[in-house]
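To start, the structure itself, in structure tokens.
A protein chain is absent from this complex, but the other protein chains hold their places.
This part shows chain A:
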Amino acid sequence: MEFHSFLIKYGEIGIKGKNRYIFEDALVRQIRYALQSVDGEFLVHKCHGRVYVDCEGEYDYEETVESLKKVFGIVGICPVVRKEVKDPEGLKKDVTAYVGEMYPQADKTFKVEARRANKRYPMNSMELNCALGEAVLDAYPEMKVDVHDPEVRLNVEIREEVYIYSEIIPGPGGMPVGTNGSAMLLLSGGIDSPVAGYMVAKRGVELEAVYFHAPPYTSERAKEKVIDLARLVSAYSGPIKLHIVNFTDIQLAIYEKCPHDELTIIMRRYMMRIAEHFAKKNGCLGLVTGESIGQVASQTMQSLAATNAVCTLPVYRPLIGFDKKEIVEISEKIDTYEVSIQPFEDCCTIFVAKHPVTKPNVERIEKSEINLADCIDDLMKTALETAEVITVGA
């Protein structure tokens, strides 16, 4: 069947009172972003408190739906058949033809939900419900009316044109990106952090990201992999500004001057400090990490407290209560899993103690960090100044 438009259903954003237009405008903007790489011409517009995507001429239906399914804020996507407004007899023919094509078995329970936005039409909504229901029953004896719990809700809207639709493809839910400020994601090459970014973007938050590389201990390919992950997340979140920080010298200094079992935790504290620096500089309202309680030594409650202690911005950890399996499921759904598990060598293992502390004490860690006093300011300055910034997914 050929569809000419999509009616976009949005949930939560409908209840935002006077701010509603902000949410709708963001939704329209994100839909346009999502469709820019799809074959076809699309007109995205707001009309009578709804958002429509009109498809002009030839377009790729599957690709369009797949792209719309990535736009946060969309609860449902209804493929619409558009017909010109005709007299009641002509309208009946269009509607029965639609039913015949959508449901070839024609054995469903149904209900007609007509709306007459175009008040010049000779029948009102109630009359339309009756007349169209009757026409469907006449044409398909196996169809039955059920006004309480129908299998098919046959929507017929009379506007400048007639819109007919009955299917709802579920959208991702959430809120349109750009309606809830921005946050700085600590992105590694692993499975968790892209999922964390996705989760926060789902609540309407725009993303920036920071990645720490440590040449020659990590390779150029590992960096490419992170860029690829950012690109995959950007399909949902919109463009991501990615800050790539050379962390080698800081890592080596920690390695030389601090107790070995505290390396990871001290390293993470410096990563948080750097991430916060870029967050504040760019007006981000929080940091986002992929941490989950107890997953590894650096993610125990004590370790999280120790890394958290260096930040003044809130740190959002959307995966905090998730098991690895649940995180993997989401990463598979958003297509980041395959990339995350690419085995590029991670030579940072030399910086990982065989038995890292699992219950670090903040005061002790702070004392260890004093060992870095003579060099860390310069090293941090260099790391911040030499960071490479690229925008992914624009």
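By our rule, a residue touches a chain if its C-beta (ideal position, glycine included) is under 8 Å from a C-beta of that chain, and two chains touch if they have at least 3 such contacts; residues count from 1.
Following the convention adopted for this analysis, contacts and distances are computed from a predicted model.
> So one subunit is absent here. Using its UniProt record, which name fits best from "NAD(P)/FAD-dependent oxidoreductase", "Protein translocase subunit SecD", "Aminotransferase class V domain-containing protein" or "ABC transporter permease subunit"?
Options "NAD(P)/FAD-dependent oxidoreductase", "Protein translocase subunit SecD", "Aminotransferase class V domain-containing protein" or "ABC transporter permease subunit" considered; the missing chain's recorded name is "Aminotransferase class V domain-containing protein".
> Can you tell me which of A:T109, A:N180, A:S219 or A:N308 touches the chain that was removed from the display?
Final answer for the missing-chain contact: A:S219.
> Per the definition of touch given earlier, which of A:V75, A:L137, A:L313 or A:A353 contacts the omitted chain?
A:A353
> May I ask you to list the residues on chain A that touch the chain which is not drawn?
Those residues of chain A that touch the unshown chain are 215-220, 252, 255, 260, 343, 345, 347, 349-350, 352-354.
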